[in-house]
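== chain A ==
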Amino acid sequence: MNRGLVGASLLALVLVIIGVVAAYFGTRYQLRLVYSAYVNLLVVLGLQVFMGNARVTNLSHSAFMGIGAYAAAICVTPQNIKAISLPDAPWGLNTFALDPVTSALIAIAVTGLIAFLVGIVIVRLSGIGATIVSLAVLVIIHSLFLYRTDIFKGNQAFFGIPQVFSLTSVVILAVIVVFATRLFRESRWGIALRASADDEVGASTMGVNIYRLRLIAWVMSGVLLAIAGIAYAYYLGTISARPFYFNHVFLTLAMLILGGMRTITGAVLGCFLISFGLEWVRWLETGPLLLGIDLPEALGLSGIALGAVIVLTMALRPGGIMGEREIEDFILKS
Partner candidate 1 sequence: MLERRGHNGPAFRFSKEMLSVDNLEVFHGPIKAVHGISFKIDAGQCVALLGPNGAGKTSTISAITGIARATGQVLFEGSDISKTPVEARIQRGISVSPEGRRVFANLTVEENLRLGSAASDSNTKTSIAEFFDTFPILGERRHQSAGTLSGGEQQMLAIARALIAKPRILLLDEPSLGLAPKIVGQIFSLIGDLKAKGITILLVEQNAAQALRLSDYVYFLNNGRIAAEGTAESLGKSDTLMAELTGIS
Partner candidate 2 sequence: MEYLAQQMMNAFAFGAEYALLALGLAIVFSIMGLVNFAHGEMIAVGGYSMVAMAALSLGNPMIVIGFALLAAVVASVTLERVAFRPVRYADPTTGLLTAFGVSIILQNLFLLLVSPRPIAVTSLYFLEWSIPIGMVSISSLQLFEALTTIIVIVALMLFLRQTSLGLAMRAAALDFEMVRLTGIRANRVFAMAFMISGMLAGIACIFIMARRGSVDPHLGFDPVLKAFVACVVGGFGSLPGAVLGGFLLGVVEVAMLVLLPQSLGGMTDAFVFGIIALVLVWRPNGILAARAEKGDKQ
């Protein structure tokens, strides 16, 4: 547990330093980039709680992020804006507006409840079954976002969300979540869950209720994803359904895989490596002038890069860069 605190503190330090450097030296565009890296870090950490401990691949995480973002957005957006953007909203959703904190709490509760209901089915399935069903969940939730345009506005912008978050807020959030996920990993539950993932039969004979543990991790993951979604909505002020679908799923998945899903350090490392690396690929994608050669526009290059990251990591280093190591393992002696 103490090692966990040391490790989490070291990571927190890194997060704060990156945040401070960005705040002082970053351009507006770079600030936005760093902000989205932090939001994705929240997502990756939320993903890690379930995937890293239960060792079951989840593909629905972006949808839960979306639920959190939309729930908070619906609560917090002022009535006059909702009257324009959601004129046909059912259940009087456009007749009230709450303060950001209450809205965020409601959004977390709603996402947690939905995660709980989905989790009841997911945690009982075998690893592969759970992955497929999580994919189906992603599709279901996305189609809800798309077809209930009266509530979510589908692919159109849901605008007018008060922009109450800054880079500072998301750095603080990220630090808190790093501590939470790291402490969960080292907790009795986390250890039991990881043991059960390595040896399901053995763990269950030792009296570990795997389903309950998985459900706890799953719901916790859902809550963290909701927080990520809220941070996303509160900063941008505008959301739509598209960012909560496939592209985001495999972006964040690639981050977790590259860094190593088994550790928090891996999640942080993978997130920043890909966030910044991808920016370079995106620049290539636009067809820039490189070394005097006018490169053609190459839409899809970033997707190929992400896919390649996943495939190569799996082939060469299935545990990711970090494997089983956390940051403090480089400093402290075991």
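In picking the candidates, the idea was that all candidates are chains of the complex that A comes from, given by their letters.
The working rule: a residue touches a chain if its C-beta (ideal position, glycine included) is under 8 Å from a C-beta of that chain, and two chains touch if they have at least 3 such contacts; residues count from 1.
Since the model is a prediction, treat every value here as computed from it, not as a measurement.
*Asks:* Given that all of 1 or 2 sit in the same complex as chain A, name the one that actually touches it.
*Replies:* In this complex, among candidates 1 or 2, chain A touches 2.
*Asks:* Within the complex, which stretch of chain A touches candidate 2?
*Replies:* Those in contact with candidate 2 are residues 55-57, 120-121, 124-129, 131-133, 135-137, 139-140, 143-144, 146-147, 199-201, 250, 253-254, 257, 298-304, 306-311, 314-316, 318.
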